[in-house]
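All protein chains of the complex are present and in place, except for one that has been dropped.
For chain A:
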Amino acid sequence: MTRLAVIGIGSPFGGDRIAWSLIERLQHSRFASAGGMSFEVSDRPGPALLERLSGAERAILIDAVAGADEPAAWYAEDAFARLSAPLSGHAIGLAETLDLGRALGDLPALELLGLRLQPDGSAGPRACAAGLRLLIRRLRNLSG
């Protein structure tokens, strides 16, 4: 079983790619090679996110957020869902997906990291660097 799944969410293009960049930096890090942690990206998965979360004891979701105060920050679920993902056409966005997972009793413990987008939708360099610092600090704590 994967103890910790770290999943970057978003489009592979444009500013929304910022979570992909963060994950790519960690995929070849000592955290990835230590075992017990998985690092992956997911292109706007919708309900398929639940499949990605299955089997994990704990998960960290990383996504771009709009209108945030900090370049990178940990969020409560409602604020994260509101800032990170517009509703899909089927009205099954991140918030609904997490609600569905909770209704099924299938959600692992969740931590949510938001990386701020610029007003023009691009990813600012500060957000990626700040997000990386927060994430590495958290991974160190979790790996004891």
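Quick note on the criterion: a residue touches a chain if its C-beta (ideal position, glycine included) is under 8 Å from a C-beta of that chain, and two chains touch if they have at least 3 such contacts; residues count from 1.
Keep in mind that, in the parts below, contacts and distances are computed from a predicted model.
S.K.: Any idea which of "Ni/Fe hydrogenase subunit alpha", "Multiple sugar transport system permease protein", "AtuA-like ferredoxin-fold domain-containing protein" or "histidine kinase" UniProt assigns to the chain that's been left out?
M.R.: For the chain not displayed, UniProt's protein name is "Ni/Fe hydrogenase subunit alpha".
S.K.: Of the residues A:G105, A:P119 or A:G144, which one touches the chain left out of the display?
M.R.: Answer from the full complex: A:G105 touches the omitted chain.
S.K.: Given the contact definition stated above, which residue among A:R25, A:R44 or A:R58 touches the chain not shown here?
M.R.: Checking each option in A:R25, A:R44 or A:R58, the one touching the absent chain turns out to be A:R44.
S.K.: On chain A, where is the contact patch with the chain that was removed from view?
M.R.: 12, 43-44, 47-48, 50-51, 88-92, 96, 99-100, 103-106
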